[in-house]
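Of the protein chains in this complex, all but one are displayed in their positions.
So that you can tell them apart, the chains are marked A, B and C in the order they are listed, and the count of residues begins at 1 in each.
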Amino acid sequence: MIDAFASWMLQFGALSWLGTTPATILAMSLVAVAIFIFVALNALVLVYVERKVSAFMQVRLGPMRVGPMGTLQTVADALKLLLKEDIIPRFADPILFRVGPWIILLASFVAFAAVPFSPGWVPADMSIGLFYVVSISSVVVIGIVMSGWASNNKWSLYGAMRSAAQIVSYEIPVGLSLLAAVAVVGTLNLQEIIAAQAGVGNLFHWIPIPFPNWYIFHSPFLFLAGCIYLIAATAEVNRTPFDIPESESELVAGFMTEYSGIRWALFFLSEYANAAVVALLTAIVFLGGWQSPFADLAGARFGMISLTVLALIWTIFVKYKVKRLSIYPIGTILALTVIAWLFPAFAIWLATPGLVWIAIKGGVVIFLLMWFRWTFPRLRVDQLMYLSWKVLLPIALINLAGVAVWMWLTGAISLVG
Amino acid sequence: MSEVIFWVIWVLVVISAMIVAYSKNLIYSVFSLLATFVGVAAIYIFLNADFIAVTQIVIYVGGILVLLIFGIMLTNRIAVAKINQSSFQTSLGMVVVGAVFVILVITILGQSWPVLAESMDFDSTVGKIGTLLFGDYLILFEVASILLLGALIGAATLARKEL
Amino acid sequence: MNHLESYLILSALLFSLGLYTVITRKNGVAILMGIELILNAANINFVAFSKFVTHQVEGHLMAIFIIMLAAAEAAVALAIILNLYNDQGNINVDEADALKR
Partner (left out) sequence: MGYFKNIGDSITTLITGMKVTMGYFVRAKEHVTLQYPDEKWPNPERNIGVGELDTYNVIRSKLHVDIDDCIGCKKCERACPVNCITIDTLKTDKGEDIGTTKLGTQKRLLVTRFTIDMTECMYCDLCTFPCPEECIYMTPDYRFERGDNKEVQVTNVERWRDRNNLIYEYSTVPKTEVDRRLQIIADAEAVKAAALEKARVAAEASATATPKPAENREITPGSGEEQAHE
């Protein structure tokens, strides 16, 4: 993508005096800046959404004062954080205290380098993209330990050590569950992983219900792998119910106890960037990335109709269950279906892979993470380790073997070389 | 441009390794080891070894470095953020290591290495490594896994309070 | 960057610094860090020769086995160091001479 972008820039008269190398450097910088803006905006939006989601789940309204429906609340908070006094404790280590948040932010920021946003739109199309993203995410733990250590505060240190133990433990289920998908597709390149999930096929290969060829519908084992990945990845980005590194009821705020102002904002940025990476990776590996759930024009129309039927059933169910009729979901989907039937262009657009699909899928996963966060209570440290080593790890291992058996049964691989 | 980046990383690796070797503060040593590992990973990328580079990051940075930090934290009474470490035989060590380094450099520069002319640009080493690992080197792979299992059990047994 | 010698010199530097760390430090963890430096130097050599001399990925395989070995060694060594700390209250290797006395 970088090279294509650079040659595209060189087409223009005003930029043609640039050589190939400066144009490449410029393209790299622009892409990096764009990703950084994405990370910042992502945090702003996600903080607002998270507040609203948490408020609704706790029967509140959330921020309502700043801006319409409180939309500018996070902007106000960001400004407040930027203007706050920058405090460094007297007995903290001055260098490591400053460096730590930057390492965390950097680690979660460079993970985006391999994430494909759209066909051809990937900052660096590397052959080991999946492995790269997983490995870069593990650098975060060094930053956490560094900040926790440098703060010279026992709560920070406890939080950092818990975080390190947690991230290192949960890397194994993450790796094994991703490996299940990699075993099916046979490549680590994220673009190829997505490209292999194109089209519509049978659910679990044999049940004759048309489902997208996403890996979560590929086999029961990969479905299980997706669930394991989501759980383990939630733990790896330190989100509730696995937020024991910063559990405010036990450790004040864990490794970020001593931080304030801009450095604390960096922690926040990286937290939501990590959540976005996990959501995008789930969408890419298990939900088909930028692939549309509909194969073509007919598929789009058929898909919209089945969605309408599903929404109708859901509406009737809701009416029966809670004695209240909500017409908005069914109305929206019905309108979309009618548009898709009347205007083939819209249906074709629906069937076209692109940015909007990965955004929708990532958004769904992020909402799932928020749902987990505001539903489940925090685990204890020993329960956390129990879950990782005694539940997720054996299940992921057996699951991996199950994927191989499934591939053999469906004829994807044969035992005779 | 790649040339410049390469030498920057080269110098970075050397400086951070020197901090590891010479720093009085153990914490600075272990955290500059992070820079060394990441720099070496970048060097691997210059050597077209993408898989090794990422393995380096995931195992050295995500695993071994965390283990080392845990080792430091568990074996010190932490009242201040700074942990001093002492060295001994520094001058003698300097002499020996200097001699070793000089011998190595003389060997490296004095040798005419059988470098092949055409440059090797793999697209990806992953497939080849996988084929070899599960083909010719399968026994080695299994032995390695048994070794890792043994190390895991051994470390867990040793680290228990009641031995 | 396209010379084998630049990688070999870097490897030699890392090896020497690692060796220096191993023979001068008292702290057990610091010695472990030196060993990691030495292993990294060996890895660089393997991968560099694999690129410039053999054009095969066997060197990469060796590097992978070395990395794996380093992981196993670090785990066991740290367990030993923890026992040393429980035993004598610090992890200075020059004081761990109970067998000599």
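List of remarks:
What we mean here is this: contacts are C-beta pairs under 8 Å (C-beta built on N, C-alpha and C of every residue); 3 or more make two chains touch, one makes a residue touch a chain.
From a predicted model like this one, the values you see are computed outputs, not experimental measurements.
Considering the entire complex, the omitted chain makes contact with A. The omitted chain makes contact with just one of the residues A:I37, A:V391 or A:V405: A:V391. The residue touching the chain not shown here, chosen from A:L10, A:A23, A:V39 or A:V53, is A:V53. One of A:L61, A:L310 or A:I360 touches the chain omitted from the figure, and that residue is A:L61. Considering the complete assembly, subunit A touches the hidden chain via residues 53, 55-61, 64, 322, 326, 371-372, 374-376, 390-391.
Following the convention adopted for this analysis, only the chains that are shown with their structure count from here on.
Chain contacts here run in a simple line, from one end chain through to the other with no loop closing.
The largest tally of C-beta contacts between two chains is found for B-C. With centres taken as mean Cα positions, subunit C sits 7 Å from subunit B. Distance between chain centres (mean CA atoms), subunit A to subunit B: 31 Å.
Looking at the complex, you find that subunit B touches subunit A at residues 1, 27-28, 31, 34, 38, 50-51, 54-55, 57-58, 61-63, 65-66, 69-70, 73, 78, 80-82, 123-124, 126. Residue ranges on subunit C touching subunit B, taken from their complex, read 1-2, 4-10, 12-21, 23-30, 32-34, 36-37, 40, 43-44, 47-48, 50-53, 55, 57-58, 60-61, 63-65, 67-76, 78-83, 85-86, 90-92, 94. In the complex of the two chains, the subunit A residues touching subunit B come out as 21, 24-25, 91-93, 95-96, 99, 103, 126-128, 131-132, 134-136, 138-139, 141-142, 145-146, 149-152, 157, 161, 164, 167-168, 171, 188-189.
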